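After this line comes chain A, so read on.
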Amino acid sequence: MTHDNDRGDSNTAPPLLQVQGVTVRFGGIVALDGVSFDIRRGEICALIGPNGAGKSTLFNCLSRLYECNSGSIVFDGQPINRLPRHRMAAIGIGRTFQNLALFGSMTVRDNVRVGCHSKHHAGMVRNAFRLPGAARIEAEAQARAEALIHFLQLDAEADRIVSDLPFGTQKRVELARALASEPQLLLLDEPACGLNHEELQGLGDLIRDIRDRLGVTVLLVEHHMGLVMGISDRVVALNFGKKIAQGTPAEVRSHPEVIRAYLGAEEEEGVGA
Partner candidate 1 sequence: MASLSSLSTPPAGAANFATQGAPVARRGHWLWVLALLLLAAGLTWVLKGYQLFQATMVLCYAIALLGLNILTGYNGQISLGHGAFFALGAYGAAIAMEHGGLPYWAAIPVAGLACLVVGYLFGRPALKLEGLYLALATFALGVAMPQLLKYKHLEAWTGGVQGIVLIKPDAPWGLPLTQDQWLYLFALGVTVVMFLIVHNLLSSGTGRAMRAIRDHALAAEAMGVDNRHYKSMTFGVSAAFTGVGGALSAIAVQFVSPDSFTLFLSISLLVGIVVGGLGTLWGALFGALFIMFVPNLAEQVSKAAPWAVYGVALIAIMFVMPGGVVGLLRRMQTALRARENRGG
Partner candidate 2 sequence: QKKYDSGVTDTEIKIGNLNPYSGPASAYGVCGKSMAAYFGALNAKGGVNGRKINFLTLDDAYNPAKSVEQTRKLVEQDEVLLMFASLGTSQNIAVQRYLNAKKVPQLFVNTGATRFGDPKAFPWTMGWQPTYQAEGRLYAKHILQTQPNAKIGVLMQNDDFGKDYFKGLNDGLGDKAKAMIVQHQTYEVSDPTIDSQMVSLKSAGCDVFVSITTPKFAAQAIRKAAELGWKPTQYLVSVSQSMNSVLKPAGFENAVGVISSTYLLTPSDPMAAGSKDVPEYLEGMKKYFPDGNPDDSLNAIGWGVAATMAQVLRQCGDELTRDNVMKQAANLDFKAPMLYPGIEVKTGADDFYPIDKKILQRFNGKGYEAMGAPMAG
């Protein structure tokens, strides 16, 4: 297995994810325009860029909700362009959504248990007739769900219907649900959105914990620079569907193109104050 080395990686292990020349068009709009980058195992990588740069679109390609017009995506050595959508969870890609996509009428616990589906499900016939194995598999899903509920401190809310919960809590439920499928790669779309300062800190710790304790590689889309710069190992910046920069947080933060298109000049901080 080979991978292109134009980034001059010193790391010899093959990357977990390789995005190569991905282009997505919607009618006349080019949402992604030949984007390429790699994600290494065990890193936290951030994807930034102005609104409408194509970040969520890229996520949707990774979870096969969108078809790429061209380019390829290789995950763990396996091209995924042809796989059916529901296989993504099974091969190890989990995700959260920018605008929450929970199962609104179900409880927190059931939401998380649906997350276990890809790894623990017994099949209709077995379930219908309680054939051997059904109970064991059910118990496994149950155990994993409990563990995650606990991990994300959702114990108190476990039996509530998710749609009644505050936004922040719902985000945690989504996270728990995504982790339930035991992903290798976790895609987080703007997890910090709508959180206040305090909660942000908690989130940063949590993401690091997920990487360190669960060994999950994280790809993160975020506009909150504090968080991005604080926790990522590497940052990729997009603009108008094209990659404009990549590197360490410090490198990207000072990249002129990124400043011009996205961050704005430092001295303007605190507009008009």
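Keep in mind how these were chosen: all candidates are chains of the complex that A comes from, given by their letters.
One rule holds for everything that comes next: a contact is a pair of C-beta atoms (placed from the backbone, for glycine too) under 8 Å apart; a residue touches a chain by one contact, two chains touch by 3 or more; residues count from 1.
Everything quoted here is computed from the prediction, not taken from an experiment.
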{"item": "Touching candidate - 1 or 2 - for chain A as found in this complex", "value": "1"}
{"item": "Candidate 1 partner contacts - residues on chain A that touch it in the complex", "value": "24-27, 31, 60, 63-69, 84-90, 95, 97, 101-107, 110, 113-124, 127-130, 134, 137-138, 141, 161, 177, 180-181"}
